[in-house]
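A short worksheet on the structure shown next.
Every protein chain except one is present and positioned as in the full complex.
A and B are the chain letters, set down in written order, and residue numbers restart from 1 in every chain.
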Amino acid sequence: MERLRKILLIVGIPLATFHSYLVPDAANFQSPEFARIFFWHFPCPIMATLLICMGLYFSMKYLQTHDEKWDIRSSAVHELAMIFIVLTMISGIFFSRIQWGWWWQNDPRQVSFLLVMVIYLAYFVLRTAFTDTGKRATNSAGYAIAAFLPFLFLTFVYPRLPQILGESFHPTDTIMKGNLKGGYAYVTIELMILVSIITNWIYNLRSRAGILELEVENYGHDIQNTRSSTTDTPVVRRISVSDES
Amino acid sequence: MKSNWHSWQTEIYAVFQKEWRSESRSLSGIMTTALLCLVSVVIVNSITWTTSINPMIASGMYWMILVFSASISLPRTFLQEEDSRTADFWRLMARPEAVYWGKALFNIAQMLLATTLMSIAFLVIVKVHVENVGLFIAMAFAGAVSIASTVTLAGAIASPASSRYALSTAISAPLLIFLINLGVTGTATSLGEFLKSGENGAIGMIAYAFATCSIGPVVYSKIWKG
Partner (left out) sequence: MTPPLRRQTTNYRLARNSEFCDPLGRKYWTIQGSSLDTRCDHLATFCDPPGQNPGETLGSLAPRPPGAILKDVIEVNGLGKKYGSRWILRDLTFSLSAGDCLIVTGKNGAGKSTLLKVLSGLERPTAGTVKTETTNYRTELSYCALEQATFANLTVAEHLELAAKIRGIETDDKKTILECGLEEHKDVQSQYLSSGLRSRLKIALAIQSRPKILLWDEPGVALDGAGKVLIERVIGEQKQRGLLVIATNDPDERRFGTHEIELA
């Protein structure tokens, strides 16, 4: 399975990149050849959104069970989500410079995603503020749940508000109304699949590393316990009393 | 045996009453908020006194003042408990939801008072004209409730951390940014700026306040013992 995934990625990424150059240049763009940024830009916010939803689930599971593994998973998906948010911003900024004329257009979607980035940066700031692992996990899980509310609003509601809808450069009907056709649709799907595989791979590595780290720490504790003599283990003793009278 | 509802009421009121008693004897919280608001209004006035500011800018400044004075002063209710080592008093004796609601209601009351004072000072000193009084009041009310509920939750989350004061401001500000956006739209409309669906701001804020008040006690009950 691991090998298959590696082969798929090694072969798939160059092929999909090559395929993206085979499709004709997009119409109605200032630099049609650079419109291909879309192929890499598009999967990033989708992956970020999915990962944040997974983060919410893992955080809820942690608060339910207080099993540190859920915290490791939650932290891993939030880290990955942040990477995809940054990639979305970077690819979006380049797209904006090339196609719309300036790096930052105050486009409502640009702004809302920037706010999402700030909200989840605060998640990492919060994590660094706790030395106790339990408190760190609990409070960051609480924040992840609280942050999901503005995230939902900024991602799904705000860009679709009537007063905002007309102000955005972002098209709203490309995917929903099936306007992405032919080669463009295929390349988009190919890259979406490849990015999902990469994400899954990195997530597995990251969470496994975290869980192993935890197990090593606990194993160290077990070793320490085994090595210590039995008299070091605290035991409750009854207090014996001698009767003088 | 008290009924469940009556017992909740008693507990929440007890927490609220404790906050009110403490605050009324020291007045430090409300004085800090009021001073922050007033100083901010004076700063805005000193920057713009020679020019007339348009409704959009005025509205933006109004919300910046509200949000930052709230995010600095309101989390005190939770943070100070950790500082003065009284947080365990609640953890040992109270239900988390009652503590959260009591403190949130106190923060909402404090925020409503601060917003009223700040709005009067802002309108008088900065000299902006309100076109739609009803919308302005609705925005101020909805803003006070939603900001207080969000900041209360952020304060509760940040309270066990070592750098809790800076952290609570750092984590409440991102959660409040889009509230500023909604608030600015609504208040600017009330000040005469023609914006499509300015009233949506008030509705959005009330919805957000409702959502925060709903999830706040649930989240707090899960995190309060670490």
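The working rule: contacts are C-beta pairs under 8 Å (C-beta built on N, C-alpha and C of every residue); 3 or more make two chains touch, one makes a residue touch a chain.
These numbers were taken from a predicted model, which means no experiment stands behind them.
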Legend entry - Touch with the omitted chain, as defined above, among B:Thr10, B:Ser52, B:Ser162 or B:Ser214: B:Thr10
Inset, instruction - Sort through A:Gly101, A:Gly182 or A:Pro234 and give me the one touching the missing partner chain. - result: A:Pro234
Inset, instruction - By the contact definition given up top, give the residues of subunit A that touch the hidden chain. - result: 66, 131-134, 217, 221, 224-225, 230-245
Legend entry - Absent-chain interface as seen on subunit B, which is shown: 2, 7, 10-11, 13-15, 17-18, 21-22, 25-26, 84-86, 88-95, 98-99, 225-226
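Keep in mind that, in the parts below, only the chains that are shown with their structure count from here on.
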Inset, instruction - Determine the centre-to-centre distance between subunit A and subunit B, using the mean Cα coordinates as centres, and give it in whole Å. - result: 30
Inset, instruction - Note which residues of subunit B are touching subunit A in the complex, please. - result: 153-154, 156-158, 160-164, 167, 170-171, 173-175, 177-178, 181, 185, 195-197, 200, 204, 208, 211-212, 215-216, 219-220, 222-223, 226
Legend entry - subunit A residues touching subunit B - in the complex, by the definition given at the top: 63, 112, 115, 118-119, 121-122, 125-126, 129-132, 134-135, 138-139, 141-143, 145-147, 149-150, 153-154, 158, 161-163
